[in-house]
Each structure stands twice: as C-alpha cells, then as structure tokens.
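This view holds just a subset of the chains, kept in their places.
Each chain carries a letter (A and B) given by its place in the written order, and its residues are counted from 1.
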Amino acid sequence: MIATTPMSISGRYESSAACSQAVTAGHGIRGLLDRLDPEAAGAEMHALVRELYPIPRSITGDGLRRSLRLLQGALPLTLHEVPTGTRAFDWVVPREWNLRAARLLGPDGEVVVDADRLSLHVLGYSTPFRGKVRLEDLQEHLHSLPEQPTLVPYRTSYYHEDWGFCLSHEQRAALRPGEYDVLIDTSLEEGSLTYGEVLLRGASPDEVLVSAHCCHPSLANDNCSGMVLAATLARLLQGVELQHTYRFLFVPGTIGAITWLALNEDFARRVVHGLVVACVGDAGRLTYKRSRRGNAEIDRACAHVLAHSGEDYELRDFTPYGYDERQYCSPGFDLAVGSLTRTPHGEYPEYHTSADTPELVRADRLADSLVRYLEVLEVLEGNVTYVNLSPKCEPQLGRRGLYGPVGGHSHAVAAQMALLWVLSLCDGSRPLLDVAERSKLPFREVRRAALALEEAGLLGATGT
Amino acid sequence: MIATTPMSISGRYESSAACSQAVTAGHGIRGLLDRLDPEAAGAEMHALVRELYPIPRSITGDGLRRSLRLLQGALPLTLHEVPTGTRAFDWVVPREWNLRAARLLGPDGEVVVDADRLSLHVLGYSTPFRGKVRLEDLQEHLHSLPEQPTLVPYRTSYYHEDWGFCLSHEQRAALRPGEYDVLIDTSLEEGSLTYGEVLLRGASPDEVLVSAHCCHPSLANDNCSGMVLAATLARLLQGVELQHTYRFLFVPGTIGAITWLALNEDFARRVVHGLVVACVGDAGRLTYKRSRRGNAEIDRACAHVLAHSGEDYELRDFTPYGYDERQYCSPGFDLAVGSLTRTPHGEYPEYHTSADTPELVRADRLADSLVRYLEVLEVLEGNVTYVNLSPKCEPQLGRRGLYGPVGGHSHAVAAQMALLWVLSLCDGSRPLLDVAERSKLPFREVRRAALALEEAGLLGATGT
C-alpha cells in the first residue's frame, strides 16, 4: 500500500440557504426530505454546475484539482495525490497532464480552434507539439462527427501518445488546403493523480459508497451534474445521525476508481451498498443499472424508490460497460454498487459533444435526482429487521388507538394496511424493504407503521 | 388453557333428499361428486340461507346461538361457550350482548327505524340507552352511506362503548329537526362467546380446517352463504371414508377465531390445509386468496381446481386484511389456510349493506361453490406420492390392455397421456398434484390413471 499525501484546502463553496436549512435538525433522512426545498436546492446545484463547466479537467492535472477545490466549501473533502508510476493492479498511474494552450491557426493565420474557448477542442492528453502541418497530414490528428456535423466531439488518448484537435465536421469540411500552425502547449510529466474523498461516520462501520467521475472537461451533464449531486448529498448528510458510514469519492474515471480500489482494498471490503453518480441533470427519466449481483439491497432499494416516484423510469441489468461500476463490480470485488442516472451515457444525442452544456442540465431535474438519491438512502438507513412480539393472531390495535373504533367499513386505509403488513411479515426473517415490496406500500409508510408498533411495544428490532 | 363447556343440542336441520343421497356410499369424494345433484343441493342450501338471514347475530349472544342450532340437524355440531373475561392472546372475550329491541321514533312519534324490521338498523354492540335526543345531537349516533343513499349500512362498535342507528342516507337527509325518542333495549353482561365445531376423523390425525364466520346479522352472502356451505360440506363428508381429519369451525369473526386458536393451540398445529369460507353465493366468479405461505398445497389445489373449472376465476396473493385467515395465518401460527370465495369482501356494491339479501345469493352459485370445495378436497385427499415400479423405459401398456393395438396414429388421447405422464413423473419425488400441474390434465384424470397403473402392478404408493 502506497502512502498518499492528503491535502485539505478550505474552499469557497459556502453552504447556502436552501440546503443548509435542512442540515440543522437530526431526525434522519426522512426529516431531511421533509425539510428540503427542491426548487432552491436545484437552483444552487445548477449554479455550481455552471461554475464547474468551463474548467479543463482530465484524469490528472490542475483542472481536476481546481474542480475538487471548488466542491470543498463546507464539505470536509480531502484531496489525495497519488504519484505517477504508482501501480494499481494491472494499471500504472500515468504522468500528469496539464494544458496551458492549444490552438490551431489556418493558412492565413486565422484561429481555427482554441482550447481556451472550449476545452473539448484539444484531444485529451495530447503530447506537446508546435509546428507547421499541411492539411493532408493534419487530417489524421483531427476528430469530428460526420453524423452530428455541427458538434465538437470529446476525445482522449490517455494511453497512446498522440496529439490532436476536435472540431465540428462542418468546420473540418471547410478547411482550405495549405499549411496550418499547430500550437499544443501541454506538459506530460511526473506528478500525481488527484482524487477527493469525504467520509461521514455512522453508527456502523459498514459503508455506503457514492462515486462520481470528475475527469471530463466541458461536459455539463457528464459529469458536472454527478459531481454536484454527490457533493450536495454529502453536505446534506453531514447534519444527520447516520446508521451507515458514508464514503464519497470524486475520482477520475477508470484509473481513479482502480487506483482507489488498489490503495484501499480493506475499505472496499466494507462497502455494503454503493452508487455511481453520473448524468443526473438532463430531462430524461431516471434509469437504474443494477449491480453485478443483480438483487442486492441497493438494487431493490433503487427499484422500490423509482417504482414509487410517480414518474416514468427504467431498470436495467448490469453490463460490464459504463462508468466506474465496471471496476467496483469487477469479479475480484463484486461490490453491491449500481448506478442511478437519468439518460444513460451514450443514449442522449448531446453525449460527449459540445452540446452537453449547462443548458442541457435542468435545475428541477437535478433536484429530482437529489430527492431520489435521498429516498434510496432513507431505505438503506431504515431497512431494519423487526420481529412481531405478539405474533399469535393480530394484537388488538383498537385498544392502543391504532385502529378506528367503528367496524364494518369496506376498506382499510393505507396506514392501517401498513400496520397489518408489518405485523404479518415481521417475523425476524425479513427487513422492512421486503415488507414494502410485498405490500406495494411506499417504504416510508411501512417504516412509519413499524415505528408506531415499536412504540406500542408490539415490535422489536432484531440484531440485524 | 381454559376449559370450555361443550353443549350438544339436537337441532332441526334434517338431512334431505338431494344431499343425503350422496352420503350413502363410501367411494371417496369423487364418488360424492359423481352422485351429487347440484340443482337440488343449491335449492336446499338457498332455503337454509333464507332461514338464517333474519336472525340478529353478533359476536356473542342468542342470535349467534340460534343460528348455530339451526345448522345442527343431522350434523354432529358441538356448541362451545367461552366465558366473558377469558383471555385469548392479546384479546379478552367481551361481555355478551343481546338485543331485545332498538327503535328510533321521530318528533311526532312516528317510527324512523326499528331493528325488528331489519337487524342492521342498530349499531352492533350498542349500549342500552333510552331518552329524548335532539336531531343535532342524534347525528353523531347515526350511520349512513352518502354514496349509496338508499342502503342501510352494517356498523358495529364492539370495543368502544357507544350506541347508534344505521339508516339510509336518503332517510337521514329527510329527518326533520326536533326531539327524537331513542329506545335501545340491549344488554351487555357477563356471559359467553359461542362457537360451533364439527370434527370428522379420518385415517390421519392431520387436519383440514374449514372456518366460517357467523357473527354478521342480516347479510345473506356475508356470511349466511359461508355458514351453509361449510355445514353442507360437513354433512356430505360424514358418509365418506376420509384420509384427513376434518375440523369445521363456525365462529364469530376475529374474536372467535382468536379464541379458538388460543384455547386449541395443540389442535391448530395439526392443521395441514385450511379454507376460510365466506361470500360463496353471489353471481361473481370464484376468487381464491392464497395463504400467507403462498405456495402451500391448499394454494396449489385451489389454483388447479379453478383452472379446470371451465369458468372465469381469480387468484390473489395473501394480504393481512380480510376474514379469519388473518388470524390463522398470523406469523405465530402461519397455517396453510387460504380463502375461497366468490366476489371478495368489500368488492360488491351490496357488501355490508341492507342490499346483501337472500335475493343476492343464487342457488346455482351456492351449488357451484360447493362443487369446487369438494373438488379441492378431492385433490387434498388423493394427493398421493407414487413411484413407478417399472422405471426403466416405458412398460408395455398394450400387453396390459392399457394401450390401443394399432400403432401409427397422430395423437394420444387424454387417458393415454395421463398414463404416460404418471409413469414419467412418478419417481417418488412428487405427489399427483404435481403431475396434474405439469401435464395440465385435470387431477381426477391423473388420479384415475394412477389407480389403473397401481392395479396393473406398475405403480406403488410411497409412505408419504
């Protein structure tokens, strides 16, 4: 295990009205949800997306570092620096890449593209290059999208030394023959890979992992939205008494997750539930991609929350393609980590192009995503296994004020049904999520019934 | 365990032609079914529903007692009296309630409602009350159905002392201001809770429980129909050689089932299959509600019979709301007890109103319900596990006269398919119901094949 240099830098992302309001009291995540003002929270989150958007991030370097510092604020976000050359399973932490400038000038000296205007214009991890290049030779260093001719693609070459520019296919088609002036002022040197971490300790050492990739440059939904949601979630949870320990990771995609896993195998073994956060601000419906296990508690909690969200949603089985769930779910770890997104990567036309701007991201969708994440955590936190202490026949609920006095009505209301379901199913063999699934009642209703019955002495929590 | 006082009273419900005819021979339930005249049985059952209907029943008292005596007749129905104050798990047997008269007179002395005309008019378990009450004060003692303004609702107040009247919303709306004369001549005193029991001993001490609630006053489908079906079933089975022991319970709802379970825990543990009988006379399709276990033999037997009934039907999972399956399936017992009804409680508009009259109950539907109950019992009785004694390749059925002599035909007939399925699947690992389910053949066809193969020496019953 290689020692990393933790860097704690006080940032400027101050907690503001809408969210901090919710942090004060400590009545669990349900209280947090009840107090949350989604409109204000969405507006704040969107403002932060706009701030993050222009920063030229990559899997290493100052853009990544600046982005993480922006997230710090009231958040106890620790920055870790892992030196170039550090081995991480089958991988090695690469040299640190920094971009000072990247410009392509035309035959008449006119600016064709400039990474200062849009960081996507430079091929990620381009090696330094300065010189005159004829158009025909330049072509192999150009990347464009013939099928989306007005958009600039996002392209990288992390592990194959190369330089290049990304531009719209329309612009590329209009390039005149002649000599172009290439200025790629980048550095690729010994340095470190940076990642951020927030640890919120709960009653149990069992961990919930929330991981967001932070390496993409000017792409707002993928993944400024995920970085902001994870940071907001961490900030909100600070004020809450927690059952689980929560670990938030802000890592460069693939290599960052692999590096964290390689350096923290012991911690990784403590992860009992996890979510990879990405693409949570677009207008699409929520989509949950199950963990490799397929029926882990996180998988069922997400399915339950989405089923009761009152909105369209999609559930998908695990596939080994996607974001960092690929690493967390690799067979040597097989963690119970799913991914809760809106439209999944690669499935919206703006994906990995210059059209993934802050305008694609909507404040109300960020807030909706935040609420669903909190509802999922509400399930994980409250998914206790109870045992009915009066299991032979129904207890007399009326005597305890839990049942209406006049009999003969046709239907029981939801609150009464929740009491009956909890009494019927809580025999110590299954936690409350099972009761919610079986009864088709929302988890919060089932949990409310369980707490009422516990207070009446009719239900006891088991060791589990 | 508290000793109860068994009371055996010879009743007047004589066995009559249609049903008793079937009782004579002893060739099992299939023989019973083959000999049953459904039309005559339905007519008899409907006549008994009409007799039971006007009796003012409650969870205790003389109306309940009279109803049970009416069912006795040729039936060895034992009446048990459990004293007020007897503890039954979380409950206590309440005081006995008896209704002498309940009348509401209007400002001019006119009769507004009179329980003598319809027992539903008095709130069940009303405390005695006599006096003048102004309309505005009377209102909180009146119960009506704004959404079904012409019907009188059925309402009770067993465990909260109160008095009241039930009337149609139209009548209530027309009440003139003024003073009303209330006469509620009831008694609520030390006494006992009455329930009836029939025990038919079979070869095995394993019990089949059939339970009907008997506490509802003038409601014909719910549950005069169930009381009559259970009594008829018990009477028919008397003449049959039985594999299981059968226990029929005629109990007041909830408190009656709880009391029986509390006083008979040892017997309850012997119950291997059970059905709660209610609402079996309306025109709706048959509905089976599974036991809490969900895949018990009774659940599969009912599903099989309904699937082969040739009529529309519905299967439902257990919910902890309903009739006494709530108690039998409570987690401390978790008995394999389901409920086979026609339209379930609360789902027909006449439910728990003055419209649930003997006219709602149809003789042909009572008979159809009876036939299905018998078919379910046929499965339970005949669900033997056999083992193919010639398991290597097919035995030569033709040589034994079990297969046609000329080969080459395109299709085997059902009887031949039943022989082949029984030989293929009866390897000692599964009973005949599995064979019927897998082959999609009716149980009686599979059983007939099994008996033929057993006679031919090709099949042997296992210990199970």
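Convention: a contact is a pair of C-beta atoms (placed from the backbone, for glycine too) under 8 Å apart; a residue touches a chain by one contact, two chains touch by 3 or more.
Note that the structure is a prediction, hence the values are computed from the model and not measured.
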{"item": "Homomeric complex, total chain copies (2 given)", "value": "3"}
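As a working rule, only the chains that are shown with their structure count from here on.
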{"item": "Centroid distance [mean C-alpha coordinates] between chain B and chain A, Å", "value": "55"}
{"item": "Interfacial residue positions of chain B with respect to chain A in the complex", "value": "88-91, 123-124, 143, 153-160, 162, 254, 257-258, 261-262, 265, 292, 319-321, 326-327, 329-334, 345-346, 351-352"}
{"item": "Chain B-facing residues of chain A, complex", "value": "388, 390-396, 398-399, 405-412, 417, 420-421, 423-427, 439"}
